[in-house]
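Take a look at this one; I'll ask things after.
Of the protein chains in this complex, all but one are displayed in their positions.
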Amino acid sequence: MNELLTLTGLGLFSMIAEIFNFRKAIFPVIVLGLLGLLGLCYMDWGSYNSTVTHFSMMKVDNFSIAFTSVLTATALFWFMMSRSFFEDQTSMSDHFSLVLFALTGAFCLTSFTNITMLFLGVEVLSLPVYVLTGSRKRDVASNEASFKYFLMGSFASAVFLFGTAFIYGATGSFNLENIATYLSTQPQLSPLFLVGLLLMLSAMAFKVGAAPFHFWTPDVYEGAPTIVTAFMSTIVKTAAVAAFFRLFYLSFSGIHGEYADIIWAMAALTMVVGNVIAAAQNNVKRILAYSSVGHAGFMLITILVMNDFAAKSLLYYTAAYSAAGIAAFLVLYLVGSANNGETPLNAFDGLVKRNPIMAGTMTMALLSMAGIPPLAGFFAKYFIFVSAVENGYIGLVVIAILSSLVGVYYYFKIIIAMFFGKPDNLPTYFLTPIHRFLLLFVAAIIVLTGLFPDFVMGLMTI
Amino acid sequence: MILLQSLNSSRDFLPILLMFIVAAGFVSFVMVVTQWLGPKHKSKVKADSFECGIEQIGNARSPFSIKYFLVAILFVLFDVEVIFMYPWAVNFKSLGAIGMFEMFTFIAFLLIGFFYILKKGALKWD
Partner (left out) sequence: MEQLVKFIPLFPLIGFAIIGLANRRLSKGVTGVLATGSVLASFAIAVIIFMNRLGGDGQAVTVTLFDWITAGNFSAKFSFLVDNLSTMFLLVITGVGTLIHLYSIGYMHDDDGFRRFMSYLNLFIFFMLLLVLGDNYLVMFIGWEGVGLCSYLLIGFWFKNIDYSSAAKKAFVMNRIGDLGLLLGVLLIFTATGSVTYDSVFAQAANITIPVVTTATILLFIGAMGKSAQIPLYTWLPDAMAGPTPVSALIHAATMVTAGVYMVARSSVLYMMAPISMDFVAWTGVITALFAASIGFAQTDIKKVLAYSTVSQLGFMFAALGVGAFTAGVFHVVTHAFFKALLFLGAGSVIHAMHHEQDIRNMGGLAKKLPITHATFLLGFLAIIGFPFFSGFYSKDEIIIQALAHKPIIGYLLIFGALMTAFYMSRLYFLTFMGKFRGTEEQQHHLHESPLSMTVPLMVLAVLSVAGGYLLQGYMEHNLTLGAAVTASTEIEEHTLHGLHNVMWGVTAAAIVMAVIAYVLYVVKGQRPSSDADMKGLEKTIYNKYYVDELYESLITKPLNSISSFLSNWIDINVIDRLVNGTGGGINALSGQLRLTQSGNTGFYIVAMVLGMALLVAITVFM
């Protein structure tokens, strides 16, 4: 609960700070605040009472603390990465406060125990992101992306509410525990409930960007400013998939058999569609957008498996993916900002000669996303595959491995361009100290979490 | 089919279904009847768009100040938020001190927002 208050307070502060000419203080306060938040998570670790719910709306437990920690750390990196982008603009304080409110929503998504809270979280997370997507006001692509995202997001929210209504109709409650109790006492499942479940599943699939509800992802990711894309592909994705997991874990796991096939098909389709389409792209930003769809497919496997180990591997996967995502998008942002915001594949030609740190970290990030040992991404995939195989989803694992092989192909397209392309008339880059630190630090995290996977895996048992 | 059967068995939803049928039926009835009864004379002048009886000049979709939009949306926002106070007031006694505290928090948030709007000059007219 303190986490929620801290985040809201930080958001409010950065909203009005500019008015009081505290502009210079915003960034340090946010960094300190987020560090404090990490501290709160650390203190809450093990000392909370997991039976206490706040007005039966939310509950702090292992799951929520672990994911909040990942989200907060990612947000910290994100702020360090995007400071220069927003400081150039007049409305820095607005953007920062929007991000912090989005984070508040993300926190709600990791700790809700009530569908109402889930909906609030989804909306509090989504609305600021709609605005952020359009934050390059004079850029048509940014505006178009923002509007598309808003339209489709509202549609998904409507579907979500529709589903909620059905479930309320069937069970008479928004409370996840009550729903779970209803499911365990009901001998025959009401079709009303099933339809509601499917609608909610569709809405959540939209939020994580799973096929066939992924169509917004590439367009929005590409149109949004790169910094915002980084936010969406790391924090928004982590929060959404955590919410997806939590919702199904807390309430629907009793009728796992009813929806298992659907999630199976959805995960398979998402992995195939995301990875296969990415193979034909020539724009790095779009490659990463499709790869993000593919990764959503891998994460869906944990929802299919739905046990303690799956939750751990999801945590590890989101942490590994967020770290790689921050690094990749930072490099993408730097390359793009020297190239009129365009990021075609050939803008990366010979990057290793122009800036070895950028090329090195980008390579680490891409190798990690591709799942090359011993980087974090390898173990992320490995744990998920292990959990799936243990639960008998061998066919799905085969599909997953095949599609990650396709993934290797397009990630290496970028790596090959960076190392073997001829850099003709392309600029060399000079990193600000904060970016250099961030790149090296994230690269170290990618390697270290790969070398010591138990450190992250051991964080949580649900 | 299963869906409909279960709806039929669920008596709670019957009134809603009835209401839905009545509403839809009334609207379609009225629309059909007006089409049928009303006299129709089509001419070029009649199909033309007009404004206050004066012939149109230029494009109807001319830009107008964003301020109108801003004021309108802010009005809706605060209007809706004040509506929240009605159910609260009704349940004031049963909610007790916590309810009081929650409402103060709510109003504080609202005020910070209001302050933000003022300072950003959203309500300044020039």
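Note that the chains are named A and B in the order they appear, and that numbering of residues resets to 1 at the start of each chain.
Keep this in mind: a residue touches a chain if its C-beta (ideal position, glycine included) is under 8 Å from a C-beta of that chain, and two chains touch if they have at least 3 such contacts.
Here the structure is a predicted model, which is why all the values come from computation and not from measurement.
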item	value
Listed residues A:M117, A:V131, A:L201 or A:A319, member touching the removed chain	A:L201
Among A:G33, A:G121, A:P218 or A:G371, residue touching the chain not depicted	A:P218
Residue touching the undisplayed chain, where the options are A:I16, A:V276, A:A338 or A:I357	A:V276
Options A:F20, A:Y409 or A:F452, residue touching the unrepresented chain	A:Y409
Where the unshown chain meets chain A, residue by residue	148, 151-152, 155-156, 159, 191, 194-195, 198-199, 201-202, 206, 212-213, 215-216, 218-219, 258-259, 261-262, 273, 276-281, 406, 409
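Here is the rule we go by: only the chains that are shown with their structure count from here on.
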item	value
Centroid spacing, where centroids are CA-atom means, of chain A and chain B in whole angstrom	34
Residues of chain B that touch chain A when the two form their complex	2-3, 6-7, 10, 13, 109, 112, 115-116, 119-120
Contact set on chain A toward chain B in their complex	12, 15-16, 19, 169, 190-192, 195
